[in-house]
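The complex appears here without one of its protein chains, the remainder shown in place.
As written, the chain order gives the labels A, B and C, with residue 1 at the start of each chain.
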Amino acid sequence: MPITTEDMVRWINQVAIVLHDNRDYLTQLDSPIGDADHGINMDRGFKAVIEKLPTVANMDIGSILKTVGTTLVSTVGGASGPLYGTAFLRAGMAASGKNELYEGDVVLMLEAALEGIKARGKAQAGEKTMVDALTPAIAAMKEAEQQNVGMSQLLRRGSDAAEAGMKATIPMLATKGRASYLGERSIGHQDPGATSSWLMLKTLADTCA
Amino acid sequence: MPITTEDMVRWINQVAIVLHDNRDYLTQLDSPIGDADHGINMDRGFKAVIEKLPTVANMDIGSILKTVGTTLVSTVGGASGPLYGTAFLRAGMAASGKNELYEGDVVLMLEAALEGIKARGKAQAGEKTMVDALTPAIAAMKEAEQQNVGMSQLLRRGSDAAEAGMKATIPMLATKGRASYLGERSIGHQDPGATSSWLMLKTLADTCA
Amino acid sequence: MKKLINSPESVVTDALSGMQALHPELIHVDFENQVIVRAGAPVRGKVGLISGGGSGHEPMHGGFVGHGMLDAACPGAVFTSPVPDQMLAATRAVNGGAGVLHIVKNYTGDVLNFEMAAELAEADGIEVASVVTNDDVAVQDSLYTAGRRGVGVTVLLEKIVGGLAETGASLAQVAELARKVNTHGRSMGMALTSCTVPAAGKPTFELPDDEMEIGVGIHGEPGRRRVKLAPASEVTEMLATPIIEDLSLKAGERVLAFVNGMGGTPLIELYVVANELAKILKSRDVTIARSLVGSYITSLEMAGCSITLLRLDDELTRYWDAPVRTPALRWGM
Partner (left out) sequence: MKKLINSPESVVTDALSGMQALHPELIHVDFENQVIVRAGAPVRGKVGLISGGGSGHEPMHGGFVGHGMLDAACPGAVFTSPVPDQMLAATRAVNGGAGVLHIVKNYTGDVLNFEMAAELAEADGIEVASVVTNDDVAVQDSLYTAGRRGVGVTVLLEKIVGGLAETGASLAQVAELARKVNTHGRSMGMALTSCTVPAAGKPTFELPDDEMEIGVGIHGEPGRRRVKLAPASEVTEMLATPIIEDLSLKAGERVLAFVNGMGGTPLIELYVVANELAKILKSRDVTIARSLVGSYITSLEMAGCSITLLRLDDELTRYWDAPVRTPALRWGM
């Protein structure tokens, strides 16, 4: 079953709720290895997205995602603003004109998003960033797609892989972002951006499966 | 028996020791109704006096007391510096040229000292200051002199009256100095300056009797 | 006690050495007498301006020594008034033949020590005039007290009167303007936290996490009352209203608005207070013609602020605008 425009809108609304509920949690994660604002930033951004959403809710998925991207760029600030903003913009381009997304579309769209993040942030997997949650997630979805397990299975596996990737950031030594200033002391803490990435993919599986 | 130059020097040295021993006590008294420095100020001042003393120890009593006064003025600061400084200067003038002080000389000398404090501080008895320890003390000594009870009795009665005057400051409402900013809240605390005044007169009785 | 110092005993002289080392073109420190003197003092034919008080209120007063403001400052031990010897040495150092003005904040210790210094200076043949600032409206029924404390107005007075003194005005004129500034200025402060006197090692007073002290003095003296924490709008109201009423500011009048930090409060919060103050004054149709925002008269690391309002006329405005060059205040040169 493909993901529809309505699914997308439901997902984005749900992400706003989930990020709001996890505002303090994400901010706490950002304290020991950052500047204690990731939850605040994401919550501010998606509040703005929710206000914008109605104006585009009946457009195609690409337009919706591009609007989310520009809104995040305009409201989040910090490192995560341009990164998630770019991600949604690239995803929107990949999905432009579409009103339904099949398994293959989802994978292509998320690959484009990840490429956008890596290009903007000059980051690779293994640097203790959101990239470490998204990379395994997309790999798992790609595999799931080849195995034709269906949309809900695909999204669930992506979410689970993102969670594993997020947890895998704990022992990592950060070499990008604020956490990198800590050197050795960044080890032992979970990356807040990887956590918000997992929350978005988990919500995708929960709402579109 | 008159008070000699040697008695005076012994007294001043002893005052320095007593004030040093009561440094924290006087400072504590100055905390609730002042700025917690009276003991520090007096100790600093008499430390300096002790260093100066040898240079004048074999001069007349007047010169010795004037030196104590100028030294206190130069080193104590705060309210008590000019007040005690003036007191010793005035006492010194009253005793200038003398090498012995008889009962009558002692009363005149201390009256001059008290007048100096009242003039400098524009203070009257009943305002919760050092004046409240010195006023009854000098009155008692004056009476003792008329009764010809002898020097040691005279000094002892002065010391006892000073102690009573000091205790009498507890229920008083302060209308001079820092304590006056507290208004009603100054009631119930013993005045630090009245306490240092009593300590000096008690030491006088202890050393010259 | 967490402080960037070497020892409680050396903090004042260490800080003076730092000023000497970093501002040699503006000031020099006479360590023997513990006096900060304007470079090139005395200025021939100019009235000398000196002030002083306990340390712990930096930049006041040493940071205000220089062209267009003070000629010398006498720092005492932390929160303890300096001694007459310092004031006498300062008076001698800045006497350019036109006499010397002593700017004294109204605390018994400061007043008595400056009184003795003035007597000694006059015995020296130096003409001395004194002005005592007493602008703290937190002190009520000052008939039964040592009188209102001298606080924020002292900073404005030193700048304005310093401007006049540079013109070669007489001691009488300078002293008269000083009294005028004191007459038209009022202040009130508040504390969010206590401060710690280095020699004492523990906080001067205890303040619960959910309370603040309204009307606090710059030595941590208790104020009018303790209240629960409140938004900046209410705090500003509590400080500004007594000032405005005591000054009986009328619609159409112009003021210099001085929002001062107590030492531990950052500038972003002072601007929040400044905004509330601007709203209050606007609602009363009082114009902010000049302003000063920052930590200029402090209480060590105390968190909190004070507000000072000075009624302006053309004369006060002109001398406020006059060039000044000191370590802490500088413009026009």
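The rule is simple: contacts are C-beta pairs under 8 Å (C-beta built on N, C-alpha and C of every residue); 3 or more make two chains touch, one makes a residue touch a chain.
Just so we're clear, the structure is a prediction, and the values are computed from it rather than from any experiment.
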Shown chains that the omitted chain touches within the full complex: A, C
Full-complex contact with the absent chain, from A:Lys98, A:Lys118, A:Lys142 or A:Lys176: A:Lys176
Touch list for chain A against the chain that is not drawn: 27, 31-32, 34-37, 40-41, 44, 73-83, 85, 120-121, 173, 175-178, 180-183, 185
Where the missing chain touches chain C, by residue: 2-7, 11-12, 14-19, 21-23, 55-56, 58-59, 63, 192-193, 209, 212, 229, 231-233, 235, 257, 259, 263-276, 278, 288, 291, 293, 295, 298, 300-301, 303-305, 325, 327-328, 330-333
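In this text, only the chains that are shown with their structure count from here on.
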Arrangement of touching chains [line / ring / star / complete / other]: other
Per Cα centroids, the chain farthest from chain C: A
Chain A-chain B separation of Cα centroids, rounded to whole Å: 78
Whole-Å gap separating chain B and chain C, where each centre is the average of the chain's CA atoms: 33
Inter-centroid spacing, chain C versus chain A (mean Cα positions, whole Å): 55
Multi-chain contact residues (two or more partners), chain A: none
Set of chain C residues in contact with two or more other chains: none
